[in-house]
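Handing you a structure now.
Only one protein chain is missing; all other protein chains are in place.
Note that the chains are named A, B and C in the order they appear, and that numbering of residues resets to 1 at the start of each chain.
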Amino acid sequence: MKNTEINILEDVELNNPIFIEALPGIGHVGKLAADHIIDELGATKFAELYSYHFPPQVFVDEDGLIENMVNEFYYLKSLGEDKRDYIILVGNSQALSPEGQYDLSGFILDFIEDFGVKEMYTLGGLAIGHPIEESRVFGAATDLEIIETLRELDIEIRSADGGIVGASGLLLGLGKLRNIRGACLMGETPGYFIDAEAAEAILGKLANLLNIEINTDKLDERAEETRKMISKAQKMEQEIVNRSMGAGEDDLRYIG
Amino acid sequence: MKNTEINILEDVELNNPIFIEALPGIGHVGKLAADHIIDELGATKFAELYSYHFPPQVFVDEDGLIENMVNEFYYLKSLGEDKRDYIILVGNSQALSPEGQYDLSGFILDFIEDFGVKEMYTLGGLAIGHPIEESRVFGAATDLEIIETLRELDIEIRSADGGIVGASGLLLGLGKLRNIRGACLMGETPGYFIDAEAAEAILGKLANLLNIEINTDKLDERAEETRKMISKAQKMEQEIVNRSMGAGEDDLRYIG
Amino acid sequence: MKNTEINILEDVELNNPIFIEALPGIGHVGKLAADHIIDELGATKFAELYSYHFPPQVFVDEDGLIENMVNEFYYLKSLGEDKRDYIILVGNSQALSPEGQYDLSGFILDFIEDFGVKEMYTLGGLAIGHPIEESRVFGAATDLEIIETLRELDIEIRSADGGIVGASGLLLGLGKLRNIRGACLMGETPGYFIDAEAAEAILGKLANLLNIEINTDKLDERAEETRKMISKAQKMEQEIVNRSMGAGEDDLRYIG
Partner (left out) sequence: MKNTEINILEDVELNNPIFIEALPGIGHVGKLAADHIIDELGATKFAELYSYHFPPQVFVDEDGLIENMVNEFYYLKSLGEDKRDYIILVGNSQALSPEGQYDLSGFILDFIEDFGVKEMYTLGGLAIGHPIEESRVFGAATDLEIIETLRELDIEIRSADGGIVGASGLLLGLGKLRNIRGACLMGETPGYFIDAEAAEAILGKLANLLNIEINTDKLDERAEETRKMISKAQKMEQEIVNRSMGAGEDDLRYIG
């Protein structure tokens, strides 16, 4: 295998598509929102990305089946009032290393540029570490025109008091260098549980922004499923930490 | 030296071989089981793999001889009722870095694919952190047909409550992308000692699965030997940790 | 994107330019000094460097605009009594990994050598961990002639009781191998706040060294701005640390 590979499942023609990214991150706000869009609006998976930048592991699903670490590209055609096409990127992992983060973001941008993407939205959470009455949505963007649009939709502008770590930030930053415009929407979340309300807040603003409709009735159900999957992932995280620490007596990374 | 190299010791023709992997991991369950198969059934080493992804060190054996970090390929011909050929992968280390794990797994899959491997079993331990009355064997697989076979052999299916870190998981996951079918067998182990009973439990299930016979009388003896080797490895692990910490006054990684 | 890229904004001819480096480091002494020179003397940005060795993130500015991690090259023409040209390197980050540090330093040296650079000064802070009455300036250099010049300007020679970590050290060291002469000026600083006084001390010595004049009246104002930006960066640092630790319940790097 090359460092990173894309497996095309369906050759698809898209017209000036909007790109939406929601890889795993804080509070799983973005992931939850994007998975919901995919299910609710019936998006079709057309490509899978595998990379040696992902964690060196597999997941096991409910049936005992092995699942690779993967990023998945879905498309939606002629959606909403504006009849726009969409590419949605979701998955079960991000690159582990800093260099891997850059490498994968460049790879993904190469891929979506071939479809003519000129506009992107990345979805994530903004952890604030304490309970929230009502989850606000924060935004940052690649140009002032988009910032203005965000303001008109009552999205709060995240100004100069932080940054965006990982794919949601890098795709926008590196995309800007390629003249792809876009914004990051961040749902305010305590950050320590799977936050369906933050995801719902983001979906509301995204629907306004894109002139589409998204029914959020089943979002709570989805949050529950995600909680189960995360419990699984946490156990693995702990396993990796234990291995790195050489914690248990025989729990070594290598042995004679 | 290239990043990873395979040194062929014997040119061997194999007919549709089954691949078994058991590199060092939790409780040394897999390693113990595979080393036992090699000795008990008289497997022949035919290739050695060296890689700069291994820990940067050598071991010293009982005679004072320097041993490289290495993965070793053995073969067995016309084994069991089904007269199948086998390739068995064992060794004294796994790749240290995440990228190295993917790189080596890809390299190993390239190598065994040349022999026509279409089926693989990876062996490991499942640490549960407390004493066990009788070690159960858990399984996960690349397709539902194999899952069904595992169930028929009273192997418990590990469903959705964890994953598989390292070579045992990656070889299956990346193998699946190349249409190699397989399963991981995990022997339940407290995880903090060399667990001959967990290895015996795995060997029993593997023998059933492959229609072969494996005498486990000498397994305890082997476990004792492994314990000695591990004590050695742990000292080195500690040394590396100390070096990383710059713990001792003069114990620096580099010096003027 | 390639690993590291330079985006040329203006084709500029420079005559035997002096190179000044001041990337982010201890106490932001160097950065503060160089940013001040650029503003005060009206330097022109002519190239931007992007690299996958930088932290995998973006900053958000006061208006909510996405900012990439970047190093920036400015030039100044016919400056001071000696009418020398200058290239000044500033930015918001350094390479994260050791290999990245070497890689970027080599890349930068390749770039500035094309302009005929034979002389360089790198600016930094020297953290001493306690309050200071008056910030001294320490120096180290690539040859004894420059050491002598530093002494004549009452710059204290930092001899044999430490080293220089990061770009300020590596550019000089690797530059020396290419016959580029130079020195590092380090402003003594407690190290735990943005130190405008240490920057002023460095600017004074640098002005003497280069026979130029630098008005430092607005330096305090600039220090205040830098303090705000650093507060932002610290939050991100903390975020990254939290992510690495898997601190929060759902704050995992990757998830199913």
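The criterion applied here is as follows: a contact is a pair of C-beta atoms (placed from the backbone, for glycine too) under 8 Å apart; a residue touches a chain by one contact, two chains touch by 3 or more.
Quantities reported herein were computed from a predicted structural model and do not represent experimental measurements.
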Practice task
Sort by label and list the shown chains the missing chain touches.
Solution key: B, C
Handout entry: Residue, one of B:11, B:63 or B:114, that touches the chain absent here
Key = B:63
Fill in the blank from the handout: The one residue from C:28, C:84, C:205 or C:222 touching the chain left out of view is C:28
Exercise for the section: Spell out the interface residues on chain C facing the chain that's missing from view. Expected result: 24, 26-28, 31, 54-55, 59, 67, 69, 92-96, 98-99, 101-103, 105-106, 127, 129, 139-144, 147, 150, 157-166, 169-170, 172-174, 176-177, 184, 191-194, 229-230, 232-234, 237-238, 241
Handout entry: Interface with the unshown chain - residue positions in chain B
Key = 1, 3, 7, 50-69, 96-97, 100, 228-229, 231-233, 235-236, 239-240, 243, 246, 248-256
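Throughout what follows, only the chains that are shown with their structure count from here on.
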Completion exercise
Taking the mean of all protein C-alpha atoms as the centre, the chain whose own C-alpha mean lies closest is A
Handout entry: Centroid comparison with chain C (C-alpha atoms), farthest chain
Key = B
Completion exercise
To bring the C-alpha trace of chain A onto its twin chain C, one rotates it, in degrees rounded to the nearest 5, by 90
Fill in the blank from the handout: Expressed in whole Å, how far the mean CA point of chain A lies from that of chain C is 34
Exercise for the section: Can you tell me which residues of chain B touch two or more of the remaining chains? Expected result: 163
